[in-house]
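With one protein chain removed, the remaining protein chains of the complex are shown where they sit.
By written order: A and B. Residues from 1 in each chain.
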Amino acid sequence: MPLTLRHLAEQLKLEFEGDADLCLTGVASLANARSGDLCFLQHEKYLRDIDGSDCSALILSDKIDSIEIDRAILISSNPQLSFAQAIALVCPDRINRMVMGIHPSAQIAESVILGEGVSVGALCTIGEGVVIGAGSQIGAGCVIEDRVRIGDRCLLHANVVIGSDGFGLVEDNQQWVKVPQIGSVVLGNDVEIGANTTVDRGALDDTVIEDGCKLDNLIQVAHNVRIGAHTAIAACVGIAGSAIIGRNCKIGGAAVVLGHLSIVDNVMVTAMSLVTKDIKNPGVYSSGTPLMENSEWHKNNARYKSLDKLARTVTRLDKLVAESDNQ
Amino acid sequence: MPLTLRHLAEQLKLEFEGDADLCLTGVASLANARSGDLCFLQHEKYLRDIDGSDCSALILSDKIDSIEIDRAILISSNPQLSFAQAIALVCPDRINRMVMGIHPSAQIAESVILGEGVSVGALCTIGEGVVIGAGSQIGAGCVIEDRVRIGDRCLLHANVVIGSDGFGLVEDNQQWVKVPQIGSVVLGNDVEIGANTTVDRGALDDTVIEDGCKLDNLIQVAHNVRIGAHTAIAACVGIAGSAIIGRNCKIGGAAVVLGHLSIVDNVMVTAMSLVTKDIKNPGVYSSGTPLMENSEWHKNNARYKSLDKLARTVTRLDKLVAESDNQ
Partner (left out) sequence: MPLTLRHLAEQLKLEFEGDADLCLTGVASLANARSGDLCFLQHEKYLRDIDGSDCSALILSDKIDSIEIDRAILISSNPQLSFAQAIALVCPDRINRMVMGIHPSAQIAESVILGEGVSVGALCTIGEGVVIGAGSQIGAGCVIEDRVRIGDRCLLHANVVIGSDGFGLVEDNQQWVKVPQIGSVVLGNDVEIGANTTVDRGALDDTVIEDGCKLDNLIQVAHNVRIGAHTAIAACVGIAGSAIIGRNCKIGGAAVVLGHLSIVDNVMVTAMSLVTKDIKNPGVYSSGTPLMENSEWHKNNARYKSLDKLARTVTRLDKLVAESDNQ
């Protein structure tokens, strides 16, 4: 049964303007919306896009004047959030039901403890002594190794590996000897882990990802890393052993955090940055160089190799000029 | 039955010189060839390598004078292409038959539609409503999530994930709320996807990879990315959400393309570059710094932190010197 504007407004606890009985049958972007679709508008600059859209209703920021908008509207202080909530109400069938129930092809060890409503996807492997909290969903093809503990309402996407051995090696006479990795991995509640991401077990103590952390695809979390609550990490990031990342941090895609260092709470690291030292103050941090035409890049790179020498020359010249001024 | 030089030439539509009845029993690199083997030679600079090789025949560029070559030859305007075609004729048994038919261990939802001659490898998971076109091959351990559409003659290598949720989050009171990802993924025809690569489903609209795109291993394609036809992407690349990449582009290994930007057709981005802005003109683009001995690198990096200050000093000195010249 399609939802009316009034019912949606009630469930989202938003005020609305327009025909209370309007039926909402779908959600879409402004560009692709059809009649019956709900969209959202966060920024005033997109107001002009409404004219070209066939959408029937909009979730609108309460900072935007709605007077000239000829659609039904719902008014929200956080339109993106309200829209996220609306999707589950307007078109529950379109949500990716990654997994439902325990798939019979999953290989689950006898000693595993699954909380209420846990789903385990096709062809998962879950090792001895694993504990998974209520409502968590484990995607197809995941491997959860022995003694890993996963909190409530966690969401692991396909082919994730949790609890693989950390990269612990000792050199002995020019060869590598493996250090047995006897720690485990602990995921808090409401943690989301993207496809093909790997989280290694700790060497002695545990690797820990606290409540509400969100990790994208193809991320490496090494042994004994600790990630503070509500930190979000974009795809392709690598976090080396024993790094400690604070709460509410945002780590951009393909950034690398070296081992045995600390990042305080509320730090943002932009994409592809390399963190080589502790970050002691909240703020935004970056490294890398800008994209250039290849020919320019070659020229500038050639100079980078002697940047120190260049700086010394400038210092010398500066001194010479200052002296000649003083004469 | 081994192939003769004459038969191979006929099938590849190439002219040949030498014994038409010569049996070709294998293919190899010049260095490792044995009697009976076919090799290829693209560049004149490798001509001298023929002497040390035991190969019996060569596919030779039509730009190279064959007069002094004492082997059977096939003459091609694109020797590497002819050689690629020859492999399937000379030694079909050595081609990696990744998958053949539908492996009984694959977990395929009831509503899946498979075209003629589709192969699905061992231990794949294919979700509800997935459509896979004729002749496509899905490698072992792949996870294809609900409603993904894959064109004809596509080749997905092992452990690929297509249709995992995009990394869609809204901040609410210092916590993250998941935005349901209700778009899907559409792969065109003749798309190849490397092992352990991930392609996320779109948030509202679809993620699209057009005809003839070739993606290597361990690549991340985020939600709502659009990759134009015949673009090739090397391993370990990350493409952030809603990036649009043109046709016939080449993205080097471990490059990163940020979200919500556009790259026109015929752009080449070299390895490990970071694309932070639109690329509006065809050409070759790069970022990053050259490899140095670690001690030099430390010195130059220290200077990079004050490059802006250095540049200001140079500007000031330049002005001072110009003024003193004018006096």
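Rule of thumb we're sticking to: a residue touches a chain if its C-beta (ideal position, glycine included) is under 8 Å from a C-beta of that chain, and two chains touch if they have at least 3 such contacts.
Small disclaimer: the values here were computed from a predicted structure and weren't measured.
Asker: For the chain not shown, which residue from A:10, A:44, A:62 or A:296 touches it across the whole complex?
Answerer: Per the contact definition at the top, the residue touching the missing chain is A:296.
Asker: Have a look at B:24, B:222 or B:254 and name the one touching the chain we're not showing.
Answerer: Here the residue in touch with the unshown chain is B:254.
Asker: Tell me which residue among B:133, B:212 or B:246 touches the hidden chain in the full complex.
Answerer: Of the listed residues, the one touching the omitted chain is B:212.
Asker: Kindly state which of the options B:61, B:196 or B:242 is in contact with the chain not pictured.
Answerer: Only one listed residue reaches the unshown chain, and that is B:196.
Asker: Considering the entire assembly, which residues of chain A contact the chain that has been omitted?
Answerer: Contact residues on chain A toward the absent chain are 105, 107, 123, 125, 128, 141, 143, 145-146, 159, 161, 163-165, 167-170, 172, 174-182, 196, 198, 200-201, 204-205, 218, 220, 222, 236, 238, 240, 254, 256, 258, 268-270, 273-277, 279, 283-290, 292, 296, 299-300, 302-304, 306-307, 310, 313-314, 317, 320-321.
Asker: So that we can see where the missing chain sits, which residues of chain B does it touch?
Answerer: So the residues of chain B touching the missing chain come out as 27-29, 32, 78, 80-81, 83-85, 87-88, 91, 94-98, 103, 105, 121-123, 139-141, 155, 157-159, 192, 194-196, 212, 214, 216-218, 230, 232, 234-236, 248, 253-254, 271-272, 288-294, 297-298, 301-302, 304-308, 310-311, 314, 317-318, 321, 325.
As a working rule, only the chains that are shown with their structure count from here on.
Asker: When the C-alpha atoms of chain A and chain B are each averaged to a single point, how far apart are the two points in Å?
Answerer: The computed centroid separation for chain A versus chain B comes out at 26 Å.
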